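Everything on this sheet refers to the single structure shown next.
Left out: one protein chain. Kept in place: all the others.
The chains carry the letters A, B and C, assigned in the order they are written, with residues numbered from 1 in each.
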Amino acid sequence: MSDAVKEKEPQITILQAINAALADAMEEDEKVVVLGEDVADPEEGGVVGVTKGLSTRFGEKRVRSTPISEQAIIGAAIGASLVGYKPVAEIMLMNFTTVAMDMIVNHAAKLRFMSGGQTNVPIVIRTMTGTGFGSGGQHCDYLEAWFAHTAGMKVVAPSNTADAYGLMRAAIKDPDPVLYIENLPSYWAPGPVPEPGSTVPLGKARITKDGSDISIISYSRTLNEALGAVEAMNSQGVSAEIIDLRTVSPWDKETVIKSVAKTGRCLIVHEAVTQFGVGAEIAATVSKELFGSLKKPVERLGAPYAPVPFSKPLESAFAPDAKRIAEAAISLCK
Amino acid sequence: MSDAVKEKEPQITILQAINAALADAMEEDEKVVVLGEDVADPEEGGVVGVTKGLSTRFGEKRVRSTPISEQAIIGAAIGASLVGYKPVAEIMLMNFTTVAMDMIVNHAAKLRFMSGGQTNVPIVIRTMTGTGFGSGGQHCDYLEAWFAHTAGMKVVAPSNTADAYGLMRAAIKDPDPVLYIENLPSYWAPGPVPEPGSTVPLGKARITKDGSDISIISYSRTLNEALGAVEAMNSQGVSAEIIDLRTVSPWDKETVIKSVAKTGRCLIVHEAVTQFGVGAEIAATVSKELFGSLKKPVERLGAPYAPVPFSKPLESAFAPDAKRIAEAAISLCK
Amino acid sequence: MTTNYTPDAKTQLDMYRRAALLKANDEKSRKVIKSGRLIMPYYSYRGQEIIPSALCSNLNDDDYLVTIYRGIHDMLAKGMPLKDLWAEIAGRVDGTCKGKGGPMHLTYPKKGIMVTTGIVGSSMPVATGIAWGAQMDGGGRVSVATFGDGASNIGAFHESLNLASIWKLPVIFLCQNNLYAEHTTYEKGTAVDRIADRAAAYRMPGVRVNGNDPIEMYAAAREAVERARAGEGPTLIEAMTFRFHGHVFGDADAYMDKEQKKAAMENDPVPQLRKRLINDGLATEEQLSHIEKEIEDDIEAAVAFALNSPFPEVSELTTDVYGEGARA
Partner (left out) sequence: MTTNYTPDAKTQLDMYRRAALLKANDEKSRKVIKSGRLIMPYYSYRGQEIIPSALCSNLNDDDYLVTIYRGIHDMLAKGMPLKDLWAEIAGRVDGTCKGKGGPMHLTYPKKGIMVTTGIVGSSMPVATGIAWGAQMDGGGRVSVATFGDGASNIGAFHESLNLASIWKLPVIFLCQNNLYAEHTTYEKGTAVDRIADRAAAYRMPGVRVNGNDPIEMYAAAREAVERARAGEGPTLIEAMTFRFHGHVFGDADAYMDKEQKKAAMENDPVPQLRKRLINDGLATEEQLSHIEKEIEDDIEAAVAFALNSPFPEVSELTTDVYGEGARA
């Protein structure tokens, strides 16, 4: 298909894809409810409008704006889920999960196990994060490693419209708590219109681009940075296979190992701080599983060990971008 | 020195070593203050008595029992530290850090950086955890990986009396926030009396036992389980070098790499869930740094991906013990 | 305090039946633990029996309860079967949670016992959420969070009461004020004379009652339940009581006022209720002895059942982390 034709295809943004997934899920299942700060339409359907229109369409009984009370928000979601609802709760920014960690970690994640399977907590926690808007140290952290380390939680982080839609639909249907990570600067990135009703299975990665020299593993915004690095890599004769993890936990070991077994090189990229980040688990696993057959040590590219800085040049140097990904991949393939 | 002589040396418990470190620090520096639930003597100096005697000796102005308000406890410590105090705050159990994560992660860890170095937060957060007492899913988690992933935090976890004392003294003197992890079942383990005033530098591991076949890296209670595995390993002709990390973050890469470079094999052991745990960072780093020279893939032994179970046989199977450590080490050396 | 809701004879007997069960079960528990037959952290509720007995005389099986580590009295009053309870605290496969939850995480949804939490204050956000579900269902079901006096100082209390009030949720916040939070006295931790007064900060009715007085406690619970069922929103009840045996089994109690404790134990509310029922002619000595004997036998049978139940297979360690069909 030529680029010209492609451009004529209808497009929507990631933000719209999430909105559509919520709307379709609510339409299909009346037990799906939405809550969070400013999520209803009198409050403009969320600070960036992800839930816009839902309360008008489904009523403020099912789409509830809350006080600034994150413990109560997650508690409300957990409680309602215990009696048959499928709440989608918004924690406006990922750093604000810090005031609700007890509810998420000690309760949502554990109730199924601690009750011996008598109860379960089918909630989705939507949250957004990411550098790029000069919000500084307390508004941009990627904290997915915490939740991936928490038994009972699932963590997804879409990078495009199809996954944004499909992972949301799957997360809502899932019988367990799912943390759904949205990237703030990517909201307005356009992409193909997802097929209504489509789901993307949790725990399944996607080979976004085939390649033979190196496997680049990423998710969320940095996956697109990796795609942005393709040209630079090609120009140096480096053929990268790019894998979108989509689900950070449980992650798709099989797909990753298979790819790295083929390419012999592995670069893991994420916006979170490298140290003790998600890349560590993947690197440890790949290094072990493919011991003796790797061409190069597994490399990780994440943020430096520092809080997110405000000043633009520092902020720009904080998260991996296409340029640094290309450099790292090319240097690994030398 | 024969065992008979050793036994005559005066001994104290880890609990007493922590208590002595606090008392000596308070004696030396009047800016050292202690706060937490039940920490003063009218409340028995803590639920297990770690802070016993301190308020009687130094006054309830410097040793303050608090309401059950973990956010306020850490906030109080942060605030007092900003104006010149060196608070040691107790969060009774590690799982209760979940209600104070905002204060710890968004504030204590970041204020130095966000203020461009104008302020700093020299606090120590003491917390205890560990399986063994049948406390179930919400009282025993090892969550050190979260804090190790948080830029600005330091994390220590002593395994014996000397380190319990020396790390506490160093943590109190340190200009930044330190999370000090105590293991509940180890409190009453006896050991040599630490030298008054001695410190153990943060970030320095200790080779607890020399060996040539495999490096076992651990900290906190499982370090002692590793020591308990020595006989079984010896009997199979396996000579293990056992390294006590002591500081989990920033961890002593140099000592670990040097040891594994020598032995060619590496087993990392901790009580925390293996997936996305501290062992992942160490395994990823060791695999990379010693790429091509390892005799075996780096192995990790931690808890399964599950909440802590109550039932005794399950609880006993949850955390690595001497037997499983020996098995894993022996199998790696085959 | 309203006095519109005086329990009739049948209800009073029902309350006594529950309270006697709770008392006997606590005594048995401490005996079994002391004997070394069971090892676990045990938070005795002895002295607090009237509160859940009076509460649950007002609840239906499909009303909801979220309780805490010190909550076995609440669960038994709500209908937790003795065998499921004892097998659980013994860590056996026949336990209500297959032995995986233990005494701090007992759950029994069949009787509305939805969550037991070991985190101070965390019963409240969850019970509030359940009440939100109940409100959406429209079936008139009520959700109750029980918690201690110390828990009234933690953030989750504040957020829950505010949300419950704003959304007019059918939830009852039942504070069992036993005057201690672990080793800390009420006064040392709590900057208000009466926790009930905190209700005003949430435009919510708040009432302090003598939780050891069945009539008073019943009326308060009844009023709150009716409010909730009628869609009029939440209530905060502060039920004054006392725990006889320290914070946790093995606690030496040195921090407790000896006189205060002695006085409380002399005013043991369960035998007092018993005496009054007989004095007021609402029950006979024989009737009550018969009930108590039945209870003894049931508990005995439950303990025997529990100790004979097998431990779970070690494979249970990694089940129930995710649900069926979910990728682990």
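Criterion: a contact is a pair of C-beta atoms (placed from the backbone, for glycine too) under 8 Å apart; a residue touches a chain by one contact, two chains touch by 3 or more.
Remember, it's a predicted structure, so these values are computed and weren't measured experimentally.
In the whole complex the chain that is left out makes contact with A, B, C.
The residue from B:52, B:112 or B:300 that touches the chain not shown here is B:112. When the full complex is taken into account, the listed residue touching the unshown chain is B:203, out of B:130, B:166 or B:203. Remark: the omitted chain is touched by one listed residue; of A:138, A:159 or A:208 this is A:138. Remark: the residues of chain A touching the chain excluded from display are 37-38, 42-44, 47, 65-71, 95-96, 98-99, 133-139, 304-307, 309-314, 317-318.
In the full complex, chain C touches the hidden chain at residues 153-159, 161-163, 165-166, 188-193, 197-198, 200-204. Contact between chain B and the unshown chain involves residues 33, 61-62, 64, 66-67, 69-72, 74-85, 99, 102-103, 106-107, 111-120, 151-152, 154, 174-176, 201-203, 250.
We adopt the following convention: only the chains that are shown with their structure count from here on.
Separating the CA-averaged centres of chain A and chain B is a span of 32 Å. Centroids of chain B and chain C (each the mean of its C-alpha atoms) stand 36 Å apart.
Shared interface positions of chain A, defined as residues touching 2 or more other chains, are 99, 102, 106, 113-114, 151-152.
The residues of chain C that reach two or more other chains are 95, 97-101, 105, 117, 119, 155-156, 321, 328, listed in rising order.
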